[in-house]
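Left out: one protein chain. Kept in place: all the others.
Up next is chain A:
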Amino acid sequence: MALRMWASSTANALKLSSASRPHLHPPFSFSRCLSTVLDGLKYAESHEWVKHEGSVATIGITDHAQDHLGEVVYVELPESGRAVSKNSGFGAVESVKATSDINSPISGEIVEVNKKLTETPGLVNSSPYEDGWMIKVKPSDPSELESLLGPKEYTKFCEEEDASH
């Protein structure tokens, strides 16, 4: 956590942004909650993210979530072809002594599941927004994305949640 605080304050001091660091993809921003929140994604209050590209939406859990969960040792995901519903659980992660539900921010049909997580569940910790993606969904109602949080709203949500506990 101390390293993140240094990095965050240094980035702010240098006024680093995604525009001046083109080698970083996708663009990201440091947040005062010290977890990474990416631009271009939508977020649920249950700490999942959605990346909507064309007819497919990719879903995973956020950096804030993986940090609070601890080392992920097991990921349980459904089979491709199954339906998911907004705000309903579709799988679980196990970390330390706990299983935690993963909830879908949107409704739709699962078209792909990240099989790498079976052998390497730690990808959820090391790369929550990229290699640690969990499912790809064909949304049944793209308007559901509009009710999700944007990056700034989610950052604020995390800060308020951490501050109140």
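Going forward, a contact is a pair of C-beta atoms (placed from the backbone, for glycine too) under 8 Å apart; a residue touches a chain by one contact, two chains touch by 3 or more; residues count from 1.
Operating definition for what follows: contacts and distances are computed from a predicted model.
With the options "Signal recognition particle receptor subunit beta", "BPL/LPL catalytic domain-containing protein", "PRELI/MSF1 domain-containing protein" or "Translation initiation factor eIF2B subunit epsilon" in hand, the undepicted chain maps to the protein name "BPL/LPL catalytic domain-containing protein" (source: UniProt). The hidden chain makes contact, of the residues A:S55, A:T99, A:S126 or A:S147, with A:T99. If you put the hidden chain back, the residue from A:H52, A:H68 or A:K156 that touches it is A:H68. Only one of A:S46, A:S107, A:S127 or A:S140 touches the absent chain when the whole complex is considered: A:S46. The missing chain lies against chain A, touching residues 46, 68-70, 73-74, 76, 87, 89, 92, 94-101, 103, 161-162, 164-165.
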